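This structure is in structure tokens; I'll ask about it shortly.
Left out: one protein chain. Kept in place: all the others.
Letters A, B and C name the chains as they come in the text, with residue numbers starting at 1 for each one.
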Amino acid sequence: MAKTFAITAEPIDPDTLKRRLEADHAGACVTFEGWVRSLNEGEAVDALEYETHSAIAAREGEAVIAEARERFALVAAEGVHRVGKLAIGDCAVWVGVSAAHRGAAFDACRYIIDEIKHRLPIWKKEHYEKGATAWINCATQATSEPSPLE
Amino acid sequence: MAKTFAITAEPIDPDTLKRRLEADHAGACVTFEGWVRSLNEGEAVDALEYETHSAIAAREGEAVIAEARERFALVAAEGVHRVGKLAIGDCAVWVGVSAAHRGAAFDACRYIIDEIKHRLPIWKKEHYEKGATAWINCATQATSEPSPLE
Amino acid sequence: MIDVTAHYFAVFRERAGCESEAVSTSSQTAAEFFDEIAGRYGFADRRDRCKVAINGALAAWDSALASGDEVLFFPPVAGG
Partner (left out) sequence: MIDVTAHYFAVFRERAGCESEAVSTSSQTAAEFFDEIAGRYGFADRRDRCKVAINGALAAWDSALASGDEVLFFPPVAGG
């Protein structure tokens, strides 16, 4: 089976990735991109650093994609997470799915990114304009967007 | 205010459109593309023809985008619907939104495409391999994916 | 009697055999006028699944018609 999830230190190319979702019987394509924001919890962020255990993260990502294909009527599903040092505006994570109908495409794309965010061994260190750094995780975040998993 | 929704007879270029959603404070980007499928309700489709009333469709599309911006915490939202004769695999409709957080981005993208599909004066005529044609609308479709609006 | 122009789209255009036509009618509202035209050409769709625009903007079915109005009849949209 072709790989459906990758960890990469290179910039993500959404347009090329999206072409892998194409198929004559696909009528809907939903993609998600996570971009590095300039502000988190009110702090001005300069850059982000993502650290991972590549092999375990990639395997867990593949498992998430496989689960989505079991649960939803999909044509294709792919994901990529970038690691290393990223700048504001960089794409940190990309998920794309295609399906015959858009309901399955939306639900699956959301399922995949939610699971990826909560299950993959990927850690985020924020570098602030004032020079400090901080490791960010669910527990340190405000609960403005509670996860369905918690 | 810049236009946020367009009707076009030209091919849709998702990559260029998506760049209009970028902003330093955007952390999530969700896009939807509707592709012409080779099969609808079991019939092999050769091509599709979309007809519209451009001015009213564009105005209603702008209204949908404005509603989404009222309801969800968005950074940007855009949409385009193509009309004329389309081939299998062509992108017929594109919707993209960016937001600080992904929950709003997913919900808004879904809201916009659902409303566009149900409210814009756009009609679809399928050309079948066996030579026949048919105008397609909600009432002629199987209810495999019921709309929340019906 | 008032003189209006009726415009037909998609399946309505095919049924009517033209994109638009001048019509003299005693209908007072968009709804009455739709029913008259639908009866003439055998439009199959229920009116509440269709839409009407008057002079370039979507309008309510109980809108009053006036001479010179451009009345656009929209069959059910593609949806899906």
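Basically, contacts are C-beta pairs under 8 Å (C-beta built on N, C-alpha and C of every residue); 3 or more make two chains touch, one makes a residue touch a chain.
Note that the structure is a prediction, hence the values are computed from the model and not measured.
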{"item": "Chains still shown that are in contact with the chain withheld from the display", "value": "A"}
{"item": "Residue of A:R69, A:H101 or A:K117 in touch with the missing chain, whole complex considered", "value": "A:K117"}
{"item": "Of A:H53, A:R69, A:H101 or A:H127, the one touching the omitted chain in the full complex", "value": "A:H53"}
{"item": "Positions on subunit A where the hidden chain makes contact", "value": "50-51, 53, 55-56, 59-60, 117-125, 135-139, 141, 147"}
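Here is the rule we use: only the chains that are shown with their structure count from here on.
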{"item": "Subunit B-subunit C separation of Cα centroids, rounded to whole Å", "value": "26"}
{"item": "Per-residue overlap in subunit B, given as positions that touch at least 2 other chains", "value": "none"}
{"item": "Subunit C: positions in contact with at least two other chains", "value": "none"}
